[in-house]
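Encoded as structure tokens, here's the structure I'll be asking about.
Heads up, one of the protein chains got dropped from this complex, but the rest are sitting where they should.
Presenting subunit A:
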Amino acid sequence: MKGLFKSKPRTPAETVRLTRELLIYADINSNSREAKREEKMSELSKLIRELKSILYGSSEAEPVSEACSQLTQEFFRENTLRLLIICLPKLNLEARKDATQVVANLQRQQVHSKLIASDYLEANKDLMDILVSGYENTDLALHYGAMLRECIRHQCIARYVLESDHMKKFFDYIQLPNFDIASDASATFKELLTRHKSTVAEFLSKNYEWFFAEYNSKLLQSQNYITKRQAVKLLGDMLLDRANSAVMMRYVSSKDNLVILMTLLKDRSKNIQMEAFHVFKLFAANQNKPADVVCILAANKEKLIRFFRDFTVEKGRKTFFFGSFSVKDEQFEADKAQVVKEITVLEDRT
């Protein structure tokens, strides 16, 4: 960063060019002489840090938008992003983190009020394949994961990932034993399925069959506490989104789905129960319940009503979430009353 204030300051574009040269070097010469290579790699790390401080500013200086836009233009003028992603495994931990932050920042940089990162990625969608497969590598997962989450801020990129075969892999990634990686993958999964409403709605309706089959069996019926908890929460977020109303109607018209949610309602985790309720209420509120759904609800009428009588927000929790959350509590009670009302009028037709 100090380099900026030296007698011959490099322009941001020059910094990018130098970085690119060294990346090319790092990419090709993985076996060249140790000492020389080490020197180049440490220079590369410094340059990446310099890029970062141009983009983010430092404790002494705020970022300068003109410098940022120069940097961004030069960065995407050639294939720097690809090189950086490919060479990431060759960088040390600090440089990897810096590189990740640089990539993240670049996704938001506007040049002439255009996100040029988006255009670049659209033409280089295969980079997403590298980033997604990063979840299979413990050392790279968190870096590639963070980059990926930034890239899918662009709708076209999110669509690409959603429609790719990678989507299927996420069901396994989010259950990896390593918590850091699994939770990073779930964050990306959630982002993919909630961020761009119209794209998500389109994806869910086109891929309804396999997606929810996987979702139900691998996630909602998982033995793993955290998988279940996150999955039922995300399911609620997806189904309650207005953009997904068609998908929601389809989901709550299925008897099998209802059975799964009722099982979750009885889960021994209060958090899971709560989240399950927010999905279950949709089954009950559906004004065109299919006969088999009615049948199940009616058959369990007494049990459900008894269950809801004692089903409340935990006392401690209630007090803790003061303010905005007391409204939530009220909403919850209202929802519950509505559900009970809906169920009460059902008649067991069997």
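In this text, contacts are C-beta pairs under 8 Å (C-beta built on N, C-alpha and C of every residue); 3 or more make two chains touch, one makes a residue touch a chain; residues count from 1.
Just so it is clear, contacts and distances are computed from a predicted model.
Matching "Protein kinase domain-containing protein", "Eukaryotic translation initiation factor 3 subunit G", "Heat shock protein 70 family" or "Glutamyl-tRNA(Gln) amidotransferase subunit B, mitochondrial" against the UniProt entry of the left-out chain gives the name "Protein kinase domain-containing protein". Note that of A:27, A:191, A:214 or A:335, the residue touching the chain absent from this view is A:191. If you put the hidden chain back, the residue from A:71, A:142, A:262 or A:282 that touches it is A:142.
For the chain missing from the display, the contacting residue among A:20, A:229 or A:281 is A:229, taking the whole complex into account. Contact with the chain not shown here comes from a single listed residue; of A:124, A:183, A:221 or A:300, that residue is A:183. Residues of subunit A that touch the chain left out of the display are 56, 59, 92-94, 97, 101, 104, 138, 142, 149-150, 177-180, 183-184, 186-187, 190-191, 194-195, 224-226, 229-230, 237, 241, 269-271, 314-323, 328.
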